[in-house]
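For this depiction, one protein chain was excluded, whereas all remaining protein chains were kept in their positions.
Chain naming follows the written order as A, B and C, and within any one chain the residues start at number 1.
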Amino acid sequence: SSSTKLLIKGGIVVNAHEMEAADVYVEGGIIVSVRPNIKVGDDVTVLDATGKFVMPGGIDPHTHLGMEFMGTETIDDFFSGQAAALAGGTTMHIDFVLPVNGSLLSGLEAYEKKSRESCMDYGFHMAITKWDEHTSKEMDIMVKKKGINSFKFFMAYKGSFMVNDEILLEGFTKCKSLGALAMVHAENGDAVYEGQRRMIELGITGPEGHALSRPPVLEGEATARAIRLAGFVNTPLYVVHVMSIDAMEEISKARKSGQKVIGETVLSGLVLNDSWLWDPDFITAAKYVMSPPIRVAGHDKALQAALSMGVLQLVGTDHCTFNSTQKALGIDDFRKIPNGVNGIEERMHLVWNTMVESGQISVSDYVRARLFNIYPRKGAIRAGSDADIIILNPNSSFEIHAKSHHSRTDTNVYEGWKGKGKVEVTISGGRVVWENDELKVVPSSGKYIEMPPFGYLFNGIDKADAKYLSSMKAPVKRSRATV
Amino acid sequence: SSSTKLLIKGGIVVNAHEMEAADVYVEGGIIVSVRPNIKVGDDVTVLDATGKFVMPGGIDPHTHLGMEFMGTETIDDFFSGQAAALAGGTTMHIDFVLPVNGSLLSGLEAYEKKSRESCMDYGFHMAITKWDEHTSKEMDIMVKKKGINSFKFFMAYKGSFMVNDEILLEGFTKCKSLGALAMVHAENGDAVYEGQRRMIELGITGPEGHALSRPPVLEGEATARAIRLAGFVNTPLYVVHVMSIDAMEEISKARKSGQKVIGETVLSGLVLNDSWLWDPDFITAAKYVMSPPIRVAGHDKALQAALSMGVLQLVGTDHCTFNSTQKALGIDDFRKIPNGVNGIEERMHLVWNTMVESGQISVSDYVRARLFNIYPRKGAIRAGSDADIIILNPNSSFEIHAKSHHSRTDTNVYEGWKGKGKVEVTISGGRVVWENDELKVVPSSGKYIEMPPFGYLFNGIDKADAKYLSSMKAPVKRSRATV
Amino acid sequence: SSSTKLLIKGGIVVNAHEMEAADVYVEGGIIVSVRPNIKVGDDVTVLDATGKFVMPGGIDPHTHLGMEFMGTETIDDFFSGQAAALAGGTTMHIDFVLPVNGSLLSGLEAYEKKSRESCMDYGFHMAITKWDEHTSKEMDIMVKKKGINSFKFFMAYKGSFMVNDEILLEGFTKCKSLGALAMVHAENGDAVYEGQRRMIELGITGPEGHALSRPPVLEGEATARAIRLAGFVNTPLYVVHVMSIDAMEEISKARKSGQKVIGETVLSGLVLNDSWLWDPDFITAAKYVMSPPIRVAGHDKALQAALSMGVLQLVGTDHCTFNSTQKALGIDDFRKIPNGVNGIEERMHLVWNTMVESGQISVSDYVRARLFNIYPRKGAIRAGSDADIIILNPNSSFEIHAKSHHSRTDTNVYEGWKGKGKVEVTISGGRVVWENDELKVVPSSGKYIEMPPFGYLFNGIDKADAKYLSSMKAPVKRSRATV
Partner (left out) sequence: SSSTKLLIKGGIVVNAHEMEAADVYVEGGIIVSVRPNIKVGDDVTVLDATGKFVMPGGIDPHTHLGMEFMGTETIDDFFSGQAAALAGGTTMHIDFVLPVNGSLLSGLEAYEKKSRESCMDYGFHMAITKWDEHTSKEMDIMVKKKGINSFKFFMAYKGSFMVNDEILLEGFTKCKSLGALAMVHAENGDAVYEGQRRMIELGITGPEGHALSRPPVLEGEATARAIRLAGFVNTPLYVVHVMSIDAMEEISKARKSGQKVIGETVLSGLVLNDSWLWDPDFITAAKYVMSPPIRVAGHDKALQAALSMGVLQLVGTDHCTFNSTQKALGIDDFRKIPNGVNGIEERMHLVWNTMVESGQISVSDYVRARLFNIYPRKGAIRAGSDADIIILNPNSSFEIHAKSHHSRTDTNVYEGWKGKGKVEVTISGGRVVWENDELKVVPSSGKYIEMPPFGYLFNGIDKADAKYLSSMKAPVKRSRATV
């Protein structure tokens, strides 16, 4: 139970931007003490971390568990997805609630049900897929009563989730007033639709048609548009799954000019390229279908570089798994292949390997957590923080295979990848849930984490607005007599 | 009549990219000969151009004469606007036909009526403001039978002319198939609408509210979007009235990557800044209201620089005049001020003064004409070309005043501007129509100039498309058995 | 003495990226405890921080105290400069040691002497002004024995400090091997020299000639060059005093591509513009002379924006003061005006006012400290850190005047500036040195802070190098017989 007492001895404790040799003592699900040479009694389980890194468990800001989509449902529900997460060192995730018949409340209720068996902590973003007075009022409730501080708008999926610029402007304005973060899936949905039509017309019905129908330029366009509209409203913007140089460049440009824009990469975009989509085996190709698509080689490296220096800010997964049978729904038409790849279990390992092990970032830059206003409760190894902790052995190796992974899906887009840096222990809520390659998860042990609005990105926005207003030198006083 | 015989003696003949000392002999409205020391008989009128430049008359690619707009009609009709043009050295203009009840044919008929009294040559662009099968068919007729080779799409004017991305994609695709140039008025209309609402809410109802409601970022956004959609369709794009650095940067970026994008500046954006909009006198401020708005100082200089090195390509005017009484329609609400400024008479002088006299471009770069596929019939001093000619004296001065200009409007946005380089003679269709500061125009002497499709910008597009298709390596051959 | 016991009660403790309500207990010059409701005995001095921020004292990474330069010596020595610093909330600075006759050791000795009376903690950067074997060996000593982890190279000051690209390459390579940070003063010295000559030739001998002779393009050029050479060597680069958009853009570009480049702004560049250099009063104009020059309005705002989103990283002062008599050395020739402005006392106030009070950054982004590898000893309010602390009252006001400042110079480039956010208390080494607008500094109470090499920026460089080498696929094996 969460009354377990744990001592992690002899490791290097890593927090954002810093490292120190220290022991970590945990009791009642909370980190009680972080200092060298902690002495404890016999009732305390001691974990030896000598030569290893002791770090906050990962937070995956972008997942879809138990989601109904494209006529089917992801094969991973909250329980199986979270189990996989824990096996990979991720101890919290934030999932996207989809409204039900346009109602945010109904959507939330559905997700409360879906998440009942949770074996680790989680939070929610909420999608906005239409706009009226009612939507606006439900947003109030979500933020003020339900612990949601971020709303996602889809600029693609024409005919279903897609919203137009008018709704973006309304929604961004509402988000600003609530201190909630506006998020966008940035692709030009009208053009994607046209691109798909064109591919079918050309007889290109296979998975490669997916990538060809929605090239990077359409992601760059929508990213640029969302950024400028958010700038026009003067509210912070979070761009989910930045998959291309085109989108990254827009984020870089905005940040240089002082705009509060956050760019999220996802694991697949960061380390894969699109070559598999041309694989002659349909199932092999289809498992790589997600939106925006994984891009041609070169985008991955550029995203890594941007991530390394803080031009992009974090890494999610967009974990959204469908098994081979589900993927086969699109055997005759790529538009029917359920979109989504796995990653919730692989993220921490592959980011370590790609970014830290390769020398692109330092160990202490591997830990990043501030955006969702739950730091330092989450994302820190310090007295008072939740005891979500991992022990990573930089000298041990990992290897990824569908047959050994913990997701329910039967394939893995990282099949056969190996690397250095292994999560040997995961502690969730003060309890060891992953050790010796074994999972010990407990259904319903996970808590819903409410995330308060007005995080640091909102600091100063009122002052900036006031300053702008006074700079306008308007209205000009004019006598009507002049006419 | 056009059977007049003229000899222009002793001048420096200027064509695009070159200059030479030569005489020019004109007969029957056509340039017959261009060479040194032409001898002629007594029946020929001789114009002395010693120490002066002999150049093709200007072509203004962007005007609105006799246009009904915002509940009123421009004070300059075809005749008065053209008379002003001729007094300023412009001998051809291209006006925008607006559909009538969505019909292009009806629109064209209306403009044929409006242009009946023309005293100089003119052509037409056509606006597309809605989309259906019928529109598409009428576009065929316009191009194949009516001499129109360019179509304009408005991304602003929500609720009236504005079209969405779906229509842009349809329209661009149709333009491509016809070899017609797609043009855009690039501002994000949804955001402009929101910006206007915001200003009114803040009590800012005067002309300064016009500029504040539609900042450069909204022009940059729409320009970026139009460029990317045109790139997605792979058809050339012409961006009308580039008013801001934001838009110019997008054009520059696209051209660097090999995309066929043309950027048109207009005189007001090139030489003015927005300070007048804050003038305490309403009429003074209101006369500067146009869309996109004239920008804060700095944009003008940057546009000049981009124009000087070919990053932007040409200069129009968007001549669209309303007198003080008309402008006063918006005395209580800037949204009701008819949009538009003068310029058709001033363009040649002010571009000379700003670009050539200041040293930013050479004399031989002052002449530019290729885009609308009427070169060398228009835009050249060479045997066989139409005799639309000006004599410009680089050592003479010009001065601009509403009281002496030839437009019918009672104000002038360039009031009091002076400079060097004066158009002393204008010849239109072989007839001297402007000399000794006197106009001698003849109603109905102007011809409608048909402009053929598939100009040089379309050269190679089919090959590029074919190359792209073959590079896709799709469809991949797959056995269904694999599933 | 440093055995003083202090309790700071009721404030908001601010660390990098986070804030919390907590008390701070200090003893023996060290922060002992940071938590709510600390109870203490009567021997403890209690400072009430209710409604105020308790933050780490500032670190000024760029100062010149007691420096001999241009035939004179800065009017502020270590003691007077540090006193001013403490009055403004800065509790540590890093000064630049200049070699003596090319010897780093002799230079260091001289600066050890200069800094003997220090009343606050300090560290050293070392300048490299020539190159030979001996220099290289002395660099070893500086890093391994003397606590120096950064070396500065001047790309300007032709004929004195300036080094060429060959030395930059040698020096950067040496820095890399030592884990020391390479720094550059980035201006093209050859062109500056030519620019100065040109101004004198034009009869422009006053302070405005200083700015005109070394425009932003020369700073952009040198910044670009240094960045690329550092990239070629693959070692981190720190660009001191980024004064222009031109330089900032280069840094932004490099970071986007993953290069480890740090951009330091200085207070004057961040908040001033060059207009004062045209002041008809020589002394007024001359006090703004520094290199690179303060730029035309617009650069300041752009640097602020870049700083706000992390494109630039920190703010120094380049505090380097000369009084009016010294500035008058250049009365007939701007090249002889000693270069430098004040700022060590004003930095914390003006950065707060310009960045936090204006809404550009959050309070928790005001605290930044990681670069020089002395964190968390310096730059943090946490148990174990040095007790260098300030109490800032966000509702109190400050005002700057030469007659009341604590520097020895008789002018102030921020004369008359006012703003919100006042440092009411400064604690240095556990002792209150500034309270109730009164200084209580103690000569020789400051310590020299050794800064270890191989800070976080060096993390992974060896791995990146190894990866690059293996990617080269060279040498290719070739049989000589093929020739």
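The rule we apply is simple: contacts are C-beta pairs under 8 Å (C-beta built on N, C-alpha and C of every residue); 3 or more make two chains touch, one makes a residue touch a chain.
Predicted model, so just to flag it, every value in this text is computed and none were measured.
Asker: Which shown chains does the hidden chain touch?
Answerer: So, spelled out: the chain left out of view touches B, C.
Asker: Touching the left-out chain: which of B:Leu105, B:Leu202 or B:Ala305?
Answerer: B:Ala305
Asker: Quick one: which of C:Glu68, C:Asp165, C:Glu415 or C:Asp462 touches the chain that's been left out?
Answerer: Reading the full complex, the residue touching the unseen chain is C:Asp165.
Asker: Looking at the full complex, which residue from B:Thr72, B:Ser103, B:Ser136 or B:Ser364 touches the chain that isn't shown here?
Answerer: For the chain that is not drawn, the touching residue is B:Ser364.
Asker: Determine which one of C:Leu98, C:Met142, C:Leu212 or C:Ile461 touches the chain that has been left out.
Answerer: C:Leu212
Asker: Take the complete complex as the reference. Which residues in subunit B touch the chain that isn't displayed?
Answerer: 16-18, 248-249, 252, 255-260, 302, 304-306, 308-311, 356-365, 370, 375-376, 456-457, 459-467
Asker: Extract the touching residues of subunit C with respect to the undisplayed chain.
Answerer: Contacting residues on subunit C, toward the hidden partner: 164-166, 169, 188, 190-191, 193-195, 199, 202-206, 208-209, 212, 215, 217-218, 220-221, 224-225, 228-229, 231-232, 278-283, 285, 324, 328, 331, 469, 472-480, 482-483.
FYI, only the chains that are shown with their structure count from here on.
Asker: Going by the touch rule set out above, what shape does the chain contact graph take here: line, ring, star, complete or other?
Answerer: Contact pattern: an open line, chains touching in sequence.
Asker: On a C-alpha centroid basis, what's the spacing between subunit A and subunit C, in Å?
Answerer: So the centre of subunit A lies 37 Å away from the centre of subunit C.
Asker: Out of subunit C, which residues touch more than one other chain, so two or more?
Answerer: Touching at least two other chains: none.
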